[in-house]
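Note that one protein chain is taken out, while the other chains of the complex remain in position.
For chain A:
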Amino acid sequence: MSDQPINENPTVLSANDLPQREGAANFTKNILLDIVSAPLDIPLYDSDISSISESDEEEPIDEQEIFDLISTISDPEHPLSLGQLAVVNLPDITVKHPTSTEYGLVHVIITPTITHCSLATLIGLGIRIRLERSLPPSYRIDITVKPGSHQSQNQVNRQLNDKERVAAACENDQLMGVVTQMLSTCT
């Protein structure tokens, strides 16, 4: 990498502006009753311990969860996250859940900050590695660049989803060093 960043003046979103879970959720209940009517919580003889079981509510993997996993990855050339640089965007993520017969699919469309960004493949590789480590094996991962956002769109897409090439990249210590650096901000 040269010293000069490829894109010197990227658009930056404030971390607060990124899509988050919560928000409206807090307003679904009667907020005052939540605050004031907590029962007196003491250990009692005839309280039924087994009744403290977890609610059955399933929380399936959703787009926001994928976004949270990858938006905190650092950009390789700016001290900013992929979310802040709008390289990954919530509407560009789709999740298809696995069924008994089919694998699930997580599809992430990335938007390079400029059309000639030579780091698009590196960013894509970082996202792929992050997702492969974080998702159950029943999901396949597909990463593509947004149509029209990169001049060599097809080449990049092929490279990102070619198993052999990804595996080869993972063997390359120097490359993995850069990727680890990018993932070090994921918490």
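One rule holds in what follows: a residue touches a chain if its C-beta (ideal position, glycine included) is under 8 Å from a C-beta of that chain, and two chains touch if they have at least 3 such contacts; residues count from 1.
By definition in this document, contacts and distances are computed from a predicted model.
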Task: Complex member absent from the view - protein name from UniProt, among "MMS19 nucleotide excision repair protein", "CCZ1/INTU/HSP4 first Longin domain-containing protein", "Dynactin subunit 4" or "Trafficking protein particle complex subunit 8 isoform X1" - done: "MMS19 nucleotide excision repair protein"
- [ ] For the chain that got dropped from the picture, name the residues of chain A it touches.
- [x] 9, 11-14, 16-17, 22-24, 26-33, 35-37, 39-46, 49, 52-54, 58-59, 61, 65, 69, 79, 133-138, 176-177, 180, 183-184, 186-187
